[in-house]
Structures are given as structure tokens and as C-alpha cells.
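Every protein chain except one is present and positioned as in the full complex.
Let's look at chain A:
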């Protein structure tokens, strides 16, 4: 037989809230974790109806639930357990995971509730969800933008030449002594179509150029931590070690955090892929600073990138990955350049993994001045 005081010390040691009620819903036992969770002391809570701890809508129904269960045995929560919303003494709502058991005792039917505080978990999940959805949106928008910009840029030269050749050809066709009307019509049509292609390219470019980076002060260490977390969450296995060696949480930088996050997540994710089949699976993010720039380095323990790969690494549509368009690095570099920085890869070294360096100017005004002088 366990003594009552022993039982109470067990109850009070429990991390989770534990409540015992009788079949009238009156609180019999209310442990210390509950006091922290709900704000009521044990003295205040014991003897009250347990609906004291529920939001009004549920509280009004709760006595009915118990009666119904006792009559029909139709369980809503007993033996099942689920997430419910509880109410703190100050009125705020608290998400809790509730599991309920029951016992027949000498003094009647009793229900035992165990409550786990989900607030920290919820906040964490919410924060990650927001981060992820921002990133997904930005990645999509940027991928489209960059594809647009890449196409616009690549197609520009041949299109310009084509247009001028056609216009010159059309003029020649007109200038001959016996103009071939059918030929002239065809040439004119071709010019119109080339012009149409040019307009499409221009529209695409205008769309892309409207999006300038939104720079605000951002804690760099937190931003890096967030990126690592985002990548960890997306990993199928957790045997890759992702670490940041930068812990200066007071260091702030003017940048478009979502865009920079996109670059880093892209780099860290790539690095994670590169170490998948390696004996040591590690990705390290480190930061170096000088007077004008911040260098964020992503280093992996992969096989490294030889010169051949490096030479076309940042060009769109040339990736070696089977998934995706291979425009990730091209996008990342142009975002970095939009910030007045750059994205580079360290030269290949036998036996070492790859290191990508994201350079960001400490002060974009100072940088543009320096560039104007050069």
C-alpha cells in the first residue's frame, strides 16, 4: 500500500499536469504542475467544477459529456487522448494535450486527466511554418524571376541580331528592281514576330526589375540558425550534422532576410546532399568579417567540386542534379549581387569538401562609393 503523502509527492514531481475529478466533475486532486499551468493554487481549484479550467463554450457542455459517457459509455476523450484548449486563470487559452483514464474506487467513479502544455511546441511549430511558407513563396517568385531574367539575358543577343538581319533583309527585298511582293510580305511578318518576341522579353524583364531587395536590420546569427533549422526539418534522415559556428547574436546587418535566407538554405541544402554518402557527414556555417564585408561560408565534408564543375556552376540550366532546373546557384548569385555582394566557391583542394562564400557589404552605400572610384 502506497501512503497518501508518497502519492502526493509523486503527483507534485510530475512534469505534466494531473487532475482527478469525481463523477460530478469536482476536482479532487490538482498537482503542482497544474498550478503553474493554470494559475490557480491547489486550494483554489480542489472542490471546484473542473470546467473552471475550460473556455466558456466547452465549460457549458462538460457536465453533459460526463453524464452521457457514464450512461452510454460513448467515449469522446476517455482512453483516447487529444489536443484540447484549456483556460488559464487570467483568461488566456492554452493548447494542451489531454489524456483521460478512469477508475472505480470505493468513493465512486473517478477520472484522471494528464495534461501536457503545448504552448512552446505550438509557438515553435508556428514559427517554423511561417518561415517555411515565406521561403517557399520567395523561392517560387524568385525562381520565376530568375528564369525570366536568365532567358531574357540569353535570348537578347540572338534576338537583337535576328531583328536587325530581318529588317535589313526586308529593306533589301524592297530595294530590288523587281520586288518580290510575296517575299516582302514574309519578311515583314517575320519582323513583326521578332518584335513580338522582343516585347515578351521586355515585359518579363520589367516584371523582374520591379522587385528590389527590402533591406532591414537583421540578426545574422539568428538568421543562420533559422536556415539550419529549416534544412534539418526538410531532411529525410538526420545523420547529417548541420552546425553554425557564429554566435554573435548582437550582430545586425542591413539585408533582405527572406532573400538571404533563400541563398543560405539553398547552399546548406546542397551541402547536405553532397555529404550524404560520405563517411563524415557535416555541414558548417561560419562567418568572417572585415571592414567592408561579411563573409558567410558554408563548408561541407563532401567530395569537393573540381574546376570543370566550378566553371559552369553559376550558369542557369547547367546543373548536374537530376531534380530541379539547376538555377538555384544562378538565382543565389544574382540575389547576392542585388545586395551589392557576391557568391563564390573556393578553389578545389584535394581531400577537402566544397566551400561556398556569400559576401555581403556591411554598408551598401560605402560599397557603391568604392565601386564608383575603382
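Operating definition for what follows: contacts are C-beta pairs under 8 Å (C-beta built on N, C-alpha and C of every residue); 3 or more make two chains touch, one makes a residue touch a chain; residues count from 1.
Just so we're on the same page, contacts and distances are computed from a predicted model.
Between the names "Flagellar basal body-associated protein FliL", "Putrescine transport system permease protein", "ATP-dependent DNA helicase RecQ" or "Response regulator protein TmoT", the one given in UniProt for the chain missing from this structure view is "Response regulator protein TmoT". Contact with the chain that does not appear here is found for just one residue of A:110, A:167, A:293 or A:344, A:167. Of the options A:5, A:107 or A:157, the residue whose C-beta touches the omitted chain is A:157.
Against the chain not displayed here, chain A makes contact via residues 149, 153, 155-165, 167-168, 171-172, 195, 197-198, 201-202, 205, 208-209, 212, 334, 337-338, 368, 371-372.
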